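Would you mind keeping the following structure in view while I ask a few things?
In this view, the complex is presented without one of its protein chains, the others remaining in place.
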Amino acid sequence: MAPRLIRYGATVLSAAVGALMMTSSIAAQNGGGGRAAGPAQTQNVPTPRTPDGHPDLSGAWGGAGGGGARDGSPFDEKGNLRLAGRYRKGNPVNGERDSGISQRFGPNFPLYKPQYWDKVDFMDVNGNVQDSNFHCMPAGVPRMGPPVRILQTARDVVFLYREKNQYRIIPIDGRPHDPVNSMDQTYLGDSVGHWEGDTLVVDVVGFNSETWLGWPGYFHTNKLRVIERLTRQGNTLLYQATADDPDVLLKPWAMNPRTLQLNTNPTTQIEDPPCIESDSANLTTKERG
Amino acid sequence: MRLTAATVAIVVVLAIPVMMEAQQGRGSTSGSAPQTSSRTPELKTVLHNAADALGMLRTEREADLIATVRYWGTGTMMMAGQVFKVTNYAGSVNFHVPGMRIDITRTAPDGMSQRAVEVVSDKFAWNETQPGINPTPAAGIANARLLQIWMLPQGVVKAATAAGAAANVAAAGGVTTLTFPIASIGATLKATIDDKNFIREVEARMGTSVITTTYSDYGDWNGADYLSDVMFPRHIVQKRDGATVLDLTISKTNTYNPYVVMPVPENVEKAGSTAQAASR
Partner (left out) sequence: MKRFCSLVAFVAALSVGSQTFAHHATQAEFDQTKVTTIKGVMTRVMWVNPHVNWHMEVKNADGTVTDWTIVGAGPGQFRAIGLSGRDFFQIGETYSASIALARNGSSRGHIMSFLTPDGKTLQIWSGNGDDPLGR
């Protein structure tokens, strides 16, 4: 009896970047699969603009194409499933340890003041306990990275994220921060945007100190300020974030820029909320990856 | 395969731990290129196997992903003919920069305790009173401190790889010798690799000095709750021109690419450029 494969219909809020890291570059290497191609044309495409002349950032970004047929169907003719994980030497223990080493590789490290070096080390080594994102709290800005879907109007952009089904509504009319919201302490901060030429600049303040700038224990205070820059060129979105926390950092941390392709066939769903943590009490060692 | 009739079948299978594989020199059984002769191994193969034995090659693409390493130990050191007891030796290395910070607490023969923090970061060297605190420039000593980075086992592999065609390999009696220059600091290194692909000795010649470091008892010293499969020697002995200057027993490592930075302080940077101007 052939196994039935369930297809999940595309939804409006479809996400592209899953935990499988199926990026468009992987799809290109794998030669695509049995699906219609997702990545949009990238050469010589004009940048869509809104009536007021600004680039229109609307679209689904990243993860186009999905995974290719690397090993063929995971089901054999008898209906047995065999999933071949992509671990070094086929061992998932290697997979996790390598992931731990890889995620801390840098070389672009935030520069903490010397008096906080031990704290970063403690947070990192004890991340299984200390990382609130690992325990289902939001990753925050900028750790959650660029949005997977953007909806733009004349007055706002709405950023939709795959992780924990989050969103941010950001005014883009150049208004200043609301004096009350900007002194609040939230996971996603208070954001205002303005245009610098064709780049949308988003200024974010009003964070709590629960999140990290990055997985390797990069903690921050509620004085964090993040500047995000989004530039659409044709069907490519450039995203770059800089985090400034003068209490603990020697200088602002300019994170590596990300380049995302427009995804015209977004079928992967947004991560279904809620995140239900059930492992915390059973974590025995400090390994993580 | 049919299941047994018992409602619960407990089968405990002990898979071969990855660590045991490493200690048995799994690098030597990896898919390496065929040798051109029975006596001279290929340089690429030697470097790959040495890197693999040290746990440097990670992910499916087996890339060297070791960026930083920290290690702690105790032992003795010799300075100006006197033997000091080292109660805390903390090494922090960032191979990207390249930079190293060594934080030593030692007791002099007269019983006086002292702490020295010695740093090198790319072309600059300085001393601190505590990590990151009270920097004072240490002119002219950057290259000697950089050499210490490349004499570490993981450093040897990285520097030999960077030497490209200038590196040479020879083999005799189960021992492989890897020779390579580090042009940027004017040093030549000769590393001896055993039949399990571990680096046992490194001899460095720089200027008129000959510095030899021996390594033994490789293992994963992160602790049972934080294993990474990166191998580090537990015993390190360094000699300078034949005299032992450091005898260190490592008690702990953090080889999960720990947070290590050495931003160059402003006063050090200014002093550095002054020294360059004066030497013209």
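Chains: A and B, in written order; residue numbering restarts at 1 for each.
Following the convention adopted for this analysis, contacts are C-beta pairs under 8 Å (C-beta built on N, C-alpha and C of every residue); 3 or more make two chains touch, one makes a residue touch a chain.
Since this is a predicted model, take the numbers as computed values, not measurements.
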{"item": "Sole residue of A:G85, A:G174 or A:P246 that reaches the chain not shown, by the stated touch rule", "value": "A:G85"}
{"item": "Residue of A:H54, A:R97 or A:R168 touching the missing chain in the full complex", "value": "A:R97"}
{"item": "Given B:E42, B:E60 or B:E269, the one touching the chain that is not displayed", "value": "B:E60"}
{"item": "Missing-chain contacts mapped onto chain A", "value": "1, 3-8, 17-23, 26, 33-35, 66-74, 78-88, 90-93, 95-99, 101-103, 105-106, 108, 128, 131, 133-134, 136, 145, 164, 215, 256, 258, 268-269, 271-279, 282-289"}
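The working rule: only the chains that are shown with their structure count from here on.
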{"item": "Mean-CA-position distance for chain B and chain A (Å)", "value": "35"}
{"item": "Complex contact set, residues of chain A against chain B", "value": "86-88, 91, 93-94, 97-98, 100-102, 104-107, 109, 111-115, 117, 120-121, 124-125, 216-217, 250, 284-287"}
{"item": "In the complex with chain A, residue positions of chain B that touch it", "value": "18, 57-60, 62, 65-68, 96, 130-133, 224-230, 254, 256-259, 261, 263"}
